[in-house]
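Complex shown without one protein chain; remaining protein chains in place.
Here the chain labels run A and B in written order, and each chain numbers its own residues starting at 1.
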Amino acid sequence: MRTRLAPIASLVVAAVVLAALPFALSAYHQALAAQVATFFIAILGLDILTGYTGQISIGHGAFMAIGGYTTAILSRDHHMNLVLTMLIALAICFICGLLVGLPALRLSGVYLALATFALAVSVPQIPLKFSKYLGGSGGVQTAKTVSHLWLYGASWTAAAIAFVLGWLVLRGRTGRAFRAIRDSEVAAASSGVGLPIYKTLAFGISAAFAGVAGSFYVLGTNGFAQPNEFSVLLSLQILIGAAVAGLGSLWGLLAGAAFVGLLPTISSDVPVIGSTHGQDVVFGLIVILVMLVLPNGVAGLLARLSRLRARA
Amino acid sequence: MELARRLPTGTRALRLSPVFLFLGAACVFLLVGSLESTVFAQQTVSGVALGAVYGSLALALVLIYRATEVINFAQGEMAMATTYVAYQLMLWGLSYWEAFFITLAVAFAFGGVVQLVFIRPVQHKSVIAVVIVTVGLFILIDGLVAWKWGADLKFMPAPFGNHVYKLGGVAVSRQDLGTIAITLASVVLLWALFRFTKLGLGMRAAALRPASAALVGVRVDRMLAIGWGLAAVLGAVAGLMTEPAVFVLQPTLMQPVLLYGFAAAVLGGLDSPVGAVVGGIAIGVFLNLVGQYVHFVTSEVRLPVAFAVLLLVLLIKPTGLFGRKRLRKV
Partner (left out) sequence: MAPLLELTDVEARYGPVQALYGVTLTVAEGEIVAVLGANGAGKTTMLRAISGTVDRSGAVTFGGKALPGVPEAVANLGVAHVPEGRGTFAELTVWENLRLGAYTRRGALKDDFARVQQYFPWIERRRSQQAGTLSGGEQQMLALARAFMQRPRLLLLDEPSLGLAPILVSEVFRIVRELNEQEGVSVLVVEQNAHIALQAAENAYVLEVGRVALSGPAADLQRHESVRKSYLGY
């Protein structure tokens, strides 16, 4: 993420548009926009982990589940303020991320990806087993639900905060360390970068972001946390979003989040094939086409365009 | 735990590595247990049949991974789709075995076409892009099958019937024996292809060192397409053997199998075909026995338990049981 005038201007434009938008949207569309914000936060988290330290995770749905259930349970049992639950979810997921990051140090590449995939599959099953406290298949309901407008405002505020936090982390010493690790672990370690600390830290930060996203996700479904909301498909959606986003571009992240947050809903309105199956066909086809055309995501496309402009 | 460095494939040296010792001990345990208790024996045999199916799919995953360093998330759905093809062929009046072999041929073509159309354009650009394409294929195939045939339950004739043999007091179903035989046959045939034929050698060369293979005249891209075709055939076998085990055909047929297949492939080591099969059988037998004797393990916990075991093995041996250790000193 570069610090030049043009990106700052685009940030301002984005902020203004987002602030004005809810007045133009119906409640249903506000909820959709909030969903985009939710994915934005989760994808940003994954981007920090995979894009910057090169550790692949297909398990972020698990962290979203932990965050979402934290919010739901704290609200149901203790009637806690929702924002407070999110902060607790953030902390809990940060720690969980560190706990996962530590053994993850031993794994690399595709083995790590599949190990995190194992998490994505297993964690949502836990509420089914321990149904007494965790609600089982019936799920957990928060004590109060929120309006679509509140959800829109809160989620986009959180997204903005997350983006700023991410930007601060990535431009500082930590960010340089992350990038060094991504480019060459051996070189990074030889230069004195404490590999285990930074790699684990990246996992923690990444999980924390996903946890907050999970809280919003639950609030977005009427405050209802259920195991099948956090299935493997969710982790795959976050991965798809990160791939579409590409690396290191705010607009890329927004594109990725919009892609995953909006496309399934939009494609359900496609008349030709109709119904849920048609939705899958369309979504699947578009995912494939996007990857064929933009293998490096939207960020890659933007980078190519700016190179063309520079040469012209 | 310093494990014996495994020489790459080709040597016939016998290694008394901890992995072999462990597996040997496990086999002895299974044998003793089966002799002691008929329930144990039954669970073991059906576990082997179940595991053989997981191993088939895992082998398909390993085939593709070895050739292209890509995990094919769509492997299960491709297998499911080819099972529906068999179903359709039988609706049109073909006998089971006629449909079976035609389906295998269709699967081979299907796999090759998928590689050609969807994978080849991206395979040199970005590994993550290829993986996402396979995820997109997963979703696409799922939708297409449900659209064409509907998501309701369908029924297929059982290839081996429902007969149950009694061998020394142990009840063994003909279906389980048939499954083991068919998957064993397909694995052995595949092994023979790779070991003894020029095509197999070309495919191995293309997977090991594509640049060097091209220099000796191997058409690397064609080998990749054939590899995908063979993997699809393995998947088809897995699908056709899964359907009778769960009694119904529906679009979600192969989703749990895919997950167990992933676990088996990683457990065995992603670049080891032997590991895939051993891993599959190990998971099948383990889950059956643990499900029988450990009360905590109920049906919804089977999958997490399989993955918990996998994670445990990875902590001890980060590249799986038979995987090659990539030395990277830092």
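Convention: contacts are C-beta pairs under 8 Å (C-beta built on N, C-alpha and C of every residue); 3 or more make two chains touch, one makes a residue touch a chain.
Everything quoted here is computed from the prediction, not taken from an experiment.
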| item | value |
| --- | --- |
| Contact set of the excluded chain (shown chains only) | B |
| Residue of B:L50, B:V218 or B:V290 in touch with the missing chain, whole complex considered | B:V218 |
| Chain B residues that touch the omitted chain in the full complex | 7-12, 198, 201-202, 204-205, 208-209, 211-220 |
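One rule holds in what follows: only the chains that are shown with their structure count from here on.
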| item | value |
| --- | --- |
| In the complex, chain A residues that touch chain B | 56, 103, 106-108, 110-111, 113-115, 117-119, 121-122, 125-126, 128-129, 185-186, 189-190, 195, 232, 236, 239-240, 243, 273, 276-288, 291-292, 295-296 |
| Chain B residues within the chain A interface of the complex | 65, 69, 71, 73, 118, 121-122, 125-126, 128-133, 135-144, 146-147, 151, 259, 262-263, 266, 270, 298, 300-301, 303-304, 307-308, 310-311, 314-315, 318-320, 326, 328, 330 |
